[in-house]
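Removed: one protein chain of the complex. Kept in place: all other protein chains.
On to chain A.
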Amino acid sequence: MAALSKRIIRETERLVSDPVPGITAMPHEDNLRYFDVTIEGADQSPYEGGLFKLELFLPEDYPMVAPKVRFLTKIYHPNIDRLGRICLDTLKKNWTPAIQIRTLLLSIQSLLTSPNPDDPLANDVAECWKKDEAGAIQTAKEWTAKYAKKE
């Protein structure tokens, strides 16, 4: 494993010393490129009260390429599939090296508040979301209560 770049060290330090409200990110002791992340569901969203676990990995070429992020907690969301993969432009074509882990996690958090069923990853969820939004939000709430309970 190549030596950690100054960028990763600085970002980690700041994530720990000055955490974003509602978000935690801790690097693994044995692999400092691998982070355990938690995101709280924002208030006024179907995910309110939930605590979602994610994993985040910084590839060798980071920050020239985007980190790999995945939800570990089951979540009912049109842009997140059942394997936890996230469809987010910031992770794909809109990635630029100036985006930091914290900006990225913030945009994932805001994806939870504003789902985009027109650009879906989980087709079945997106279809429900379009046909019966109230019902879909209800399911999302149920899933949050069932799988993302705060301990």
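As a working rule, a residue touches a chain if its C-beta (ideal position, glycine included) is under 8 Å from a C-beta of that chain, and two chains touch if they have at least 3 such contacts; residues count from 1.
Note that in this section contacts and distances are computed from a predicted model.
This figure omits one chain of the complex; the name its UniProt record holds, of "Small GTPase superfamily", "Glutamine-dependent NAD(+) synthetase", "RBR-type E3 ubiquitin transferase" or "UV-stimulated scaffold protein A C-terminal domain-containing protein", is "RBR-type E3 ubiquitin transferase". When the whole complex is considered, the residue among A:Ser5, A:Ser110 or A:Asn123 that touches the unshown chain is A:Ser5. Set against the missing chain, the residues A:Pro27, A:Pro46 or A:Pro63 yield one that touches it, A:Pro63. Residue A:Ile99 is the one among A:Met26, A:Ile99 or A:Ile137 that touches the chain not shown. By the touch definition given at the top, chain A reaches the unshown chain through residues 5-7, 9-11, 63-64, 90, 94, 96-99, 103.
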